[in-house]
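Okay, structure first, notes after.
Every protein chain of the complex appears in place save one, which is left out.
Lettered A and B in written order, each chain numbered from 1.
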Amino acid sequence: MKSIGFVPNRLAKAVFVVLGVIVLNFLLIHLAPGDPASVMAGEAGAGDEQFLAQLRQQFGLDQPLYTQVWLYLKGVVQLDLGFSYRNNVPVAELILDRLPATLLLTGSAFVFSLLLGVALGVMAAARRGRIADSAIMTGALLFYATPLFWVSLMAILVFSIQLNWVPPFGMESVGAGLTGFARIVDIAHHLVLPVVTLGLFFTAVYTRITRASMLEVSSLEFVKTAKAKGVPPGQITRRHVLRNALLPVFTFAGIQAGQLLGGAVLTETVFAWPGIGRLMFDALLQRDYPVLLGVFLVTAVMVVLVNLATDMLYRFVDPRIEVNA
Amino acid sequence: MKSFSRRYMRNKGAVVGIAIVVLVMLVALLAGALFPSNPWNAVAEPLLDPFTDPAYPLGTDMLGRDIAAGLAYGARVSLLVGVVSTLVATLIGISIGALAGYYGGRVDDLLMRLTEFFQTIPTLAMAVVLVAIFQPSITSIVGAIALVSWPPVARLVRGEFLSLRSREFVQAAVVIGLRPSRIIFTQILPNTMSPIIVTASLMIATAILTESALSFLGLGDRNMMSWGFMIGAARTMLRESWWMSFMPGVAILLTVLAVNLIGEGLNDALNPHLRSRGGL
Partner (left out) sequence: MKLTKRNLLAGLTVATAGMLMAHAPLSAFAQDKPVAGGTLNMLMQPEPPTLMLGLNQQGPTQFAASKIYQSLLTYSKDLKPIPSLAKSWSISPDGLTYTFVLHKGVKWHDGKPFSAADVVFSADKFLREVHPRMRALMTQRVESVVADGEDKVVFKLKQPFSPFIYAFEVSTMPIVPKHIYEGTDYRNNPANNTPIGTGPFMLKEWKRGSHIHLVKNPAYFKPGLPYLDEIYLRVVPDAASRAVAYERGIVDVLRGGDVENFEVRRLQKLTDTSVTMAGWEMFSPVMFLQMNLRRQPFDNKVVRQAVMHAMDRNFILKNIFFNVGKPATGPIASTTLYYDKNVPSYEFDMAKAKKMLADAGVKPGNYTIKLMPLPYGAVWDRLSEYTKQQLEQLGFKVTIDAADAGGYSKKVSDWDFDITMNFLYQYADPAIGVSRTYISSNIIKGTPFANNHGYSNAQVDRLFDAAPVALNPDVRQKMYSELQRLIVDDVAVGNLLELQFATLYRNKVHNLVTTGIGLNETLDTVWIAK
């Protein structure tokens, strides 16, 4: 009965969270020294009072802060995220343009790390105590400790520059005019290094959780019962252990969604991937407030939705669990 | 204590971890003695290859700075930032988690909303924003990392407090009339220390990674030579002088690895009942 009120309840709370994110970030960003007008003047190598004043007026920066917040929120409700100071295009357009690249990158990294991590974890659990187990767990430890930006650079050096197996950067070969399947292959080719390097850390995490979870579930009563009853081991693993063991993995995966987006900033920077992570970083340096806020807003919404989905999935899979709404 | 150390030592990885961390700490402490001049000073020909000049075993960078000196002084920054930011984050997390877990009800609701809220924002992105806003310095970096890292501690502490709150010894303390602060500090908190310590030690590893990422992105403190900074500075020379990026990266990798191993060792030693099932 509680689950009927669950979704609207959570959604309402989600809206509050998102609003809070906006207001907080709005205030934070305006605390940064300098403003977009002075940045643009700086880069133009010139600028006088009038020029700066014109820009500030155009950006609405000469109004009091609470007015600016209010205007922004009003816009957001109408799905108008404002205009980028620097790029002269609507923020929504800019973000929609770059979002798919990030989703592709993080989505692929997510799937890759989940599949590989679970596979490795299951293998390690099955061969517990043997060499394969130690090897996998050591590898996981190493991946867990590796700085992302560094391993990305090393990977480019080895696999792209030295071995020439994959392109070193970018999402696709520009000017090649590829369409259809050829284009998909081209993008996939460019996706390899970023996805693998971004996914390494999370692969390690999932490997370890899966292994631990598998071992924990295997030692539970119902599994011992199944073994005693003579159910074939393969079937035990698949039907009983795996399904139950994967629950904590999925919960963790849901929580990691936000972290994945954060990691995208580094990956997008090193690989020149045209996504919103890099957009956010550039906007920050350029004090392009609308873009920055827009990116945070979109990110917050996505994280909240993923959390919501994970919670619902969790409740659905195991109705005994009461998720603290 | 004796059984704790015995349990800890049984985990070979944890022992290796301690060895590495001790080594790193030694290097950090002795950096001044081993490399008396400022690591920022040019001491030799720029871009000396490593292993060619015994005076500069790891070579020099593009301004003629000793890379080995940079690594040694960088150890200080990484350890300092890692430990201090984790300390601050833990304090914040304990405060919030304890209050939420002890008082429950509306206080809990409010504080958990706050925690959830902070957890919605991707940690690295937020850290970048905070450091950029308050302009890069060791203080802003430590502060930024602390501000984005506390939520898991708060959740953990809250969970522990919620379960311990209803235990008999706590009820007894309430009945006697002890002030809540006394109860929290003297009764409940000491019993939550083991998971907190484990979490904190793992957080140190993450903090070191975050600091190096910030330095790499150009948001580090320019007055402190750090490993992340060295990788960032060497990035443009990746092709020509790849060792300049490679070595600090290995330093980060080993240190973070070691800290993680210690964290796990602590986990095993403090929670022996989980060990038999092959823990994490």
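Following the convention adopted for this analysis, a residue touches a chain if its C-beta (ideal position, glycine included) is under 8 Å from a C-beta of that chain, and two chains touch if they have at least 3 such contacts.
Just so it is clear, the structure is predicted and the values come from calculations on it, not from any experiment.
**Q** Pick from A:Ile136, A:Leu279 or A:Val306: which residue touches the chain that isn't shown?
**A** Answer from the full complex: A:Leu279 touches the omitted chain.
**Q** What residues on chain A make contact with the chain left out of this view?
**A** Considering the whole complex, chain A reaches the absent chain at 32-36, 38-52, 54, 58, 86-89, 94, 97-98, 101, 156, 160-161, 168-171, 173-175, 269-272, 274-275, 278-279, 282, 284-287.
**Q** Touching the absent chain: which residues on chain B qualify?
**A** 38, 40-42, 46, 49, 62-64, 132, 135-136, 218, 221-223, 233, 235-241
The working rule: only the chains that are shown with their structure count from here on.
**Q** Which bits of chain B are touching chain A when the two form their complex?
**A** 13, 113, 116-117, 119-126, 128-130, 132-135, 205, 209, 212-213, 216-217, 228, 231, 235, 238-239, 242, 245-246, 248-249, 252-254, 256-257, 260-261, 277-280
**Q** Which chain A residues qualify as touching chain B in the complex?
**A** Where chain A meets chain B, its residues are 13, 16-17, 20-21, 25, 28-29, 31-33, 128, 141-142, 144-151, 153-154, 156-157, 161, 208-209, 211-212, 215-216, 219, 255, 258-263, 265-266, 269, 277, 280-281, 284-285, 292, 296, 299-300, 303-304, 307.
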